[in-house]
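This report concerns only the one structure given below.
As you look at this complex, bear in mind that one protein chain is not there, while each of the others sits in place.
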Amino acid sequence: MSRQHISTVVNGDPVEFLADPGMTMLDALRDELGLTGTKEGCGSGDCGACSVIVDGRLVCSCLMLAAEADGKRVETIEGMAQGSRLHPLQQKFLEHAALQCGFCTPGLLVASKALLDANPDPTETEVRYWLAGNLCRCTGYDKIIKAVLDAAADMRQARV
Amino acid sequence: MAHVVAPADAAAQFTGGVAEFDIAADTVRRLIAELDRRYPGFGPYLDRRMAVAIDGEIHQDAWTSPLKPDSEVFFIPKIGGG
Amino acid sequence: MAQFEYLAPTTAEEAARALSAPGAKALSGGTDLLVQLKSGRARPQVVVDLKRIAGMVGVREEHGGFVIGGATCGALLGEHAALSRAWPGVVEGANLIGSTQVQGRASLAGNLCNASPAADSVPCMIAGRATCVIVGPNGRREAPVESICTGPGQTSLAPGEFVYEIRLPARPPRASDAYLRMIPRTEMDIAVVGAGVNLVLDAAGVITEAHVALGAVAPTALLVAEASQAIVGSKLDEAALGRLDAAARAACRPIDDKRGTVDYRIKVAGVLARRAAAIAYQRAGGAAA
Partner (left out) sequence: MTDTLDRPDVQTDLKIVGTRPVRPDGADKVTGRAVYGADFNLAGQLVGKVLRSPHAHARIRSIDARKARAVPGVKAVITGADLPDVATEFHEGGEAASNMRDMALNVMARDAVFYEGHAVAAVAATSAAAADAALELIQVDYELLNHVTEVEAAMSPDAPVLHAHLFTEGLEDVPSLPSNVARRHKIERGDLDAGFAQADVIAEGRYVTQAVHQGYIEPHACVASWGADGQCQVWCSSQGQFMVRTYTAKVLGLETSNIRVTPLEIGGGFGGKTVVYLEPLALALSRESGYPVKMVMTREEVFRATGPTSGSVMHVKMGAKADGTIVAADVELKFQAGAFPGSPVGAACMTTLSCYDIPNLRIIGWDVVTNTPKVAAYRAPGAPIAAFAVEQAVDDLARKLGMDPVDLRIKNGARDGVKAPYGPTFANIGYLDCLEAIKACPQYSAPLGPNQGRGVAAGFWFNVGGESTAAVHLNDDGTVVVTNGNPDIGGSRASMAMMAAEVLGVAVEHVRPVVADTASIGSSMLTGGSRTTFATGMAVIQATEKIVAELKRRAALIWDVPGEQVTWKDGAAHCADPAKEGAKPLTLKGLAGQSARTGGPISASVSLNAQGAGPGFGVHLCDIEIDPETGHATVLRYTVAQDVGRAIHPSYVEGQMQGGAAQGIGWALNEEYIFDRNGKMENPGFLDYRVPVASDLPMIDTIMIEVPNPRHPYGVKGVGEVPIVPPLAAVGNAVRDAIGVRILELPLSPPRIRATLDAKAAG
């Protein structure tokens, strides 16, 4: 099976790589493009550690073929900060100690960004159900939800 | 004379069920040596498997821990953690 | 992951030809197919991505009803205000599949053609009398959604055929639907039992038309005629709900598995049928049952 030429835009930068047909988007990000911030926790779409945003839509990159990314815009954790200026969600996760081991954190940050892009003023319940696909085993979610709500408030403030 | 207590199952295996002893010893190392003299094989078993609690405080590896004349010494299985 | 060839045709006819090849499998959202590829349960030689075919992604209103592209993701349905107003149950079903991430990919046609008895989107499609437009090597045909699944993992589609779009009929006034499912957690699980109810009321709130479909209680989703008869002509009073509960339970032919027991599924099928009917009744404008 011949490798396929894929051209896509990752975190705003045009990128090209060759992909075996069976390669997932997650494998492409990690092994072809060296972006190891997106993690594999299960490979079956049940843990959310591989969350990325494709054309504005939050998806699991482990359940998407790399070939499907041709011509699409992909946003990963590596694109959330602007240089060394952290995104408000990244800053609040640190301030609230909303991570312990940190393995689920990239997926949760990308998913939370997609949430606030769509719903700038979510309730606690809306945050919890939106993030239900991002498993965390260390924190019990309490501080994560508080960090997202706090960041949302700051971002609404900044917009005023 | 330190008052020494070993777990019932360790005692069952080496001392025929005797689990409490009174032993004159000023360090844990010497106390274990005396126990091994009375019940051959008991010393290495205690060293390998047991932590030592002296007057209420647990010492995981405590050969050098001093004993007071009326110390209370408990041998307890080594504790792992998760 | 076994090796295969990836094709992304831009016309339905091209796709049908590609899917006719031996060992060819269709790809829409991929949230079932990729899991099966990785576990080795599926070993296709060719994967045909349908998402670049015009009409496969999107929702449009037509003759008062709705036409949903076969590869449209559940999240997009939830964002379509008119569809969500007219068919809250269908949209609910699509938006309970897996996680937010899965709903960003999983499609109604994919959920249907994967033929899992527990598929969340299927009960309300069946109860809503939805049909699907099927494209194949010898042209297009339309078929009711309930005719697609023939058993766990099996469909009535011929080689080369795929579901091009799902059609939901026009809604008379005072008509609505609802979907409920039983899962151990609050998200992420496969339905242990699912129930979709579609009702039409008259001006006095009497049920003139009712369709009840159950998921995960038989080799395929079940359209339960006796359950409809149990409530048509009523205002969904306690007696009607009791008859509905009994009819739903009687129709179940579930299995014991790692998610639930036979006894449990039968009992809960009755419970969910009642509860979904009450929600659909309220949505259709009837007083709270």
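Labels A, B and C are assigned to the chains in the order they are written; within every chain, residues are numbered from 1.
The definition used in the following text is that a residue touches a chain if its C-beta (ideal position, glycine included) is under 8 Å from a C-beta of that chain, and two chains touch if they have at least 3 such contacts.
Every value quoted in this text rests on a predicted model; they were computed, and no experiment measured them.
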item: Residue in contact with the excluded chain [from C:E187, C:D202 or C:E226]; value: C:E187
item: On chain A, residues whose C-beta touches the chain left out of the figure; value: 20, 30, 35-44, 46-47, 49, 76-78, 80-81, 86, 90, 93-97, 99-106, 109, 124-125, 127-129, 131-146
item: Hidden partner chain, residues of chain C it touches; value: 3, 182, 184-190, 192, 258-261, 263-264, 267-268, 271-272
item: Residues of chain B in contact with the chain not shown; value: 5, 7-10, 12-13, 16-17, 48-49, 53, 55-62, 64-65, 72, 74-82
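The working rule: only the chains that are shown with their structure count from here on.
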item: Centroid spacing, where centroids are CA-atom means, of chain A and chain C in whole angstrom; value: 29
item: Centroid distance [mean C-alpha coordinates] between chain B and chain A, Å; value: 55
item: Separation of chain B from chain C, taking each centre as the mean of its C-alpha atoms, in whole Å; value: 68
item: Touch list for chain A against partner chain C, complex; value: 1, 4, 20-22, 24, 43-46, 48, 51, 54, 57-60, 62-65, 67-68, 70, 111, 114-115, 129-134
item: Chain C residues within the chain A interface of the complex; value: 1-6, 8, 27, 30-31, 34-35, 37-39, 47, 49, 51, 73, 75, 98-102, 104-105, 186-188
